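Report on the structure given below.
As you look at this complex, bear in mind that one protein chain is not there, while each of the others sits in place.
Right, chain A next:
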């Protein structure tokens, strides 16, 4: 019956590493250790004599017959105590302040919460995405409390989960021409990859060092390869230098399409609506479907036999 109760004072000296304290009930940190127990204990025995000499005798040191080992968190048996403690603390806050007037999500102050990866880094890897989403929902609801009436308790709790968004990092780096006035573009289709350099010129196109007609025998492929320039009427205004590898001829041609379109957008970003209407802005996601067991090919099934 009394499995967890045993006398420990003679055998155990607690280790001080990173302490988990109840002073931060809303966000609990866990650090994982990888040293073996015996090594850790040896290090502690070296450390404790000096510590014991300096500290004054505390009340814990007075003679006590029995002690027992108990979990720090009441969510110990859930497997992810850090997450559940945070969840319960937020639920309690919500219950306490659920009658306060709220505003709509649009009127509420904009807030970005920590990403799952960041939260896992704090609490532990055992947190599932669906569970963290529940926490984010509660945070959104708490954030909707009228800002004039929001208690300090709630705003402190929300600040713990807020993601620090640096304006500099969140802005995308604008693509620029290099020192020779060339724009880079990468296009992919099926397993083909095309790397394109587009510069102002008179309309020459070289693919893997050879002219377009030498690489692509089919007229359709040649047309589709330079379709962005054809559709916008800039065939004679730019020069193309491209290296393309992987896949087959048509795949390579389509990859070139996308690569040239992206490079052209660096030169003239205003062309985006026109290129989108031409259908060259989206990367075609279709790939060869795998063969499945029980089928002859990806979809084809063997002949059905009645018996």
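Convention: contacts are C-beta pairs under 8 Å (C-beta built on N, C-alpha and C of every residue); 3 or more make two chains touch, one makes a residue touch a chain; residues count from 1.
Going forward, contacts and distances are computed from a predicted model.
*Asks:* Select, from "Ribosomal protein S2, flavodoxin-like domain-containing protein", "MKKS centrosomal shuttling protein", "FAD-dependent oxidoreductase domain-containing protein 1" or "Exosome complex component MTR3", the UniProt-recorded name of the complex's unshown chain.
*Replies:* "Ribosomal protein S2, flavodoxin-like domain-containing protein"
*Asks:* If the hidden chain were put back, which of A:71, A:121 or A:181 would touch it?
*Replies:* A:71
*Asks:* Touching the absent chain: which residues on chain A qualify?
*Replies:* With respect to the unshown chain, the touching residues of chain A are 1-5, 8, 12-17, 19-20, 30, 32-33, 36-37, 40, 58-60, 62, 64, 66-79, 81, 88, 101, 124, 126, 146, 148-149.
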